[in-house]
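Missing here is one protein chain; the remaining ones are kept as they sit in the complex.
Each chain gets a letter, A and B, in the order it is written, and its residues are counted from 1.
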Amino acid sequence: MAEQEVKLMKGNEALAHAAIRCGCDGYFGYPITPQTEVIETLSELKPWETTGMVVLQAESEVASINMLYGGGGTGKRVMTSSSSPGVSLMQEGISYMAGAEVPGLIVDVQRGGPGLGTIQPSQSDYFQATRGGGNGDYYILVLAPNSVQEMADFVDLSFELAFKYRIPAMILSDGVIGQMMEKVVLPPFKPRRTNEEIIKECPWAATGCKGRKPVVITSLELKPEIMEQRNLQLQEKYRKIRENEVRYETKFMDDAEYMIVAFGSAARIAEKTIELARAEGIKVGLFRPITLWPFPEKEIAEAAKKLKGILVAEINAGMMIEDVRLAVNGTVRCEHYGRLGGIVPEPEEMVKALKEKFL
Amino acid sequence: MNDIISPENLVYKKPELLNDTHMHYCAGCSHGVVHKLVAEVIEEMGMQENAIGVSPVGCSVFAYNYIDIDWQEAAHGRAPALASAIKRLWPERLVFTYQGDGDMACIGTAESIHALNRGENITLIFINNAIYGMTGGQMAPTTLIGQKTSTCPYGREPALHGYPLNLSEMAVTLPGTCFVTRQSVENVASIRKAKAAIKKAFTASMEGKGSSLVEIVATCNSGWKLPPVKANKWMEENMFKQYPKGDLKDTTNL
């Protein structure tokens, strides 16, 4: 089967191919390194001639995210991608989408900051992604791929979850995963939903009010009593997501005395770290949160019970470590190792950090 | 009284799309009239069930409460971005934005210009009353030189505040626009012309002719601190000089 063919491509390219294959209706984006291959690949593949998917280079990330809001508000599967400074610009729109309960997919191929920063890889948008990022009491679903395969696989998963809960979903990637080439099996083709299917499946969407009362997609409510109720509904939704959608992976944990908690590309580096450390007789395992929000806090607390220490390895100055510490609540010592400003830590550095902090 | 309420005596009624919700607009405000025209045109085109409107941030943020079609409420200035995506994803729908001067010509200038320049098959309805109404009378990008507002209490002065922005004249130069017009709704003749303009713009968008910008030079009695009749007069004497009425561009052949 041609669809099962193993390809070699960059994470950014795999993401673009996956979007077309999983029935995405529209992509809206603005070029920024290190994710520009996404819109370049889409533009080269011309999906508007095959699946009918719309691809539009917007005038800014501000416009991109509001195109996402508009498109998602009509029940279409729409996505955008950017890198850190561009995703900062999108926060207003993401907040509106969260408030109006509009589904959509945002991909952040992170680079170092703050500000214009650097174009090299980083994971320093963790707080921005997992704390909502814009104004108001909200969360978005955050998935962190650690391979080119997951860059492809998480597109459909994100759309499914985004529509299931009417929530913006984010793929929080980074320059390593976006720029790296490795083997990938692209997802099978899935047709775009027809307009009739969308109208049936998304009665909340602004599709034209044939045969029903008009709908309004809005985050505005001037009466605080009603606004509080809407917020409570959102919080109830977030509780359900926390209960049902936590995803994570563990490795080498059976006999582990220490655990590295890492996500995305840092988890790949951590795996090598563990290979090297175990060769020296250090019993260390890996806990990789796949959903960063909802965070696998119960699962980490459970894993921590038999440990002597936890090293949180991130390509930032210490962000996820706050969630890990909250999860273990003082029962185990948690230390951090990270590099900043676009420097990616090497496996040997992590081994050294593990030894220095715990042995 | 009840005797005369019978179908054969009916000479005028509001469009059905305009519901009975009590409008929050000030007495004398132009928004109510333009809302009615939008509703009438949609009804006349038979697009009630196929229209998607995008409302702004500003006084007309609640436009969705008054016209019974599907709406999306945009962030400040971003309505043309929403409308661009909606129209591209649902090309058979009638898609329009309804925005004030702050929304369209200040915070959202980039989105307005680029949507128009891409030739999106949408209509941008632009209510220009030269003041920020909702926040209580601050300077707008279109505030006239010398005009007093709460953020230019001694009158707009170019050295301090820059100049009024003529967005429609800018839109004329964009190859993506097919119809750019400036109208007003202060009397019956003007209202009729404004309605015809909205209809032409909506029709052009459904025929795939490109973007239309319908500017309505409007009054804001509360912001201008003038009673309605005087406000109309002030608009005629001052606003029309800076913002001359008429079709600025029309390549629709409609």
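Quick notes on this one:
We take it that a residue touches a chain if its C-beta (ideal position, glycine included) is under 8 Å from a C-beta of that chain, and two chains touch if they have at least 3 such contacts.
Heads up, the rule we're going with is that contacts and distances are computed from a predicted model.
A single chain of the complex does not appear, and UniProt lists its protein name as "2-oxoglutarate ferredoxin oxidoreductase subunit gamma", one of "Tryptophan synthase beta chain", "Putative oligopeptide ABC transporter, ATP-binding protein", "2-oxoglutarate ferredoxin oxidoreductase subunit gamma" or "Glutamyl-tRNA(Gln) amidotransferase subunit A". Hidden chain, full complex: it touches shown chains A.
Residue A:M180 is the one among A:I65, A:L105, A:L141 or A:M180 that touches the chain missing from this view. Summary of contacts with the chain left out: across A:I269, A:V312 or A:V332, the touching residue is A:I269.
Interface residues of chain A with the unshown chain, by the touch rule above, are 6, 8, 33-34, 119-120, 175-176, 179-183, 265, 268-273, 275, 344-349.
In this text, only the chains that are shown with their structure count from here on.
If each chain is reduced to the centroid of its CA atoms, chain A and chain B end up 39 Å from each other. Interface of chain A with chain B (complex): residues 25-26, 28, 54, 56, 58-60, 62-64, 66-71, 73-74, 76, 78, 92-93, 96, 100, 195, 206-211, 213-220.
Against chain A, in their complex, chain B makes its touches with residues 48-52, 54, 61, 64, 68-75, 78, 81-86, 88-90, 93, 110-111, 114.
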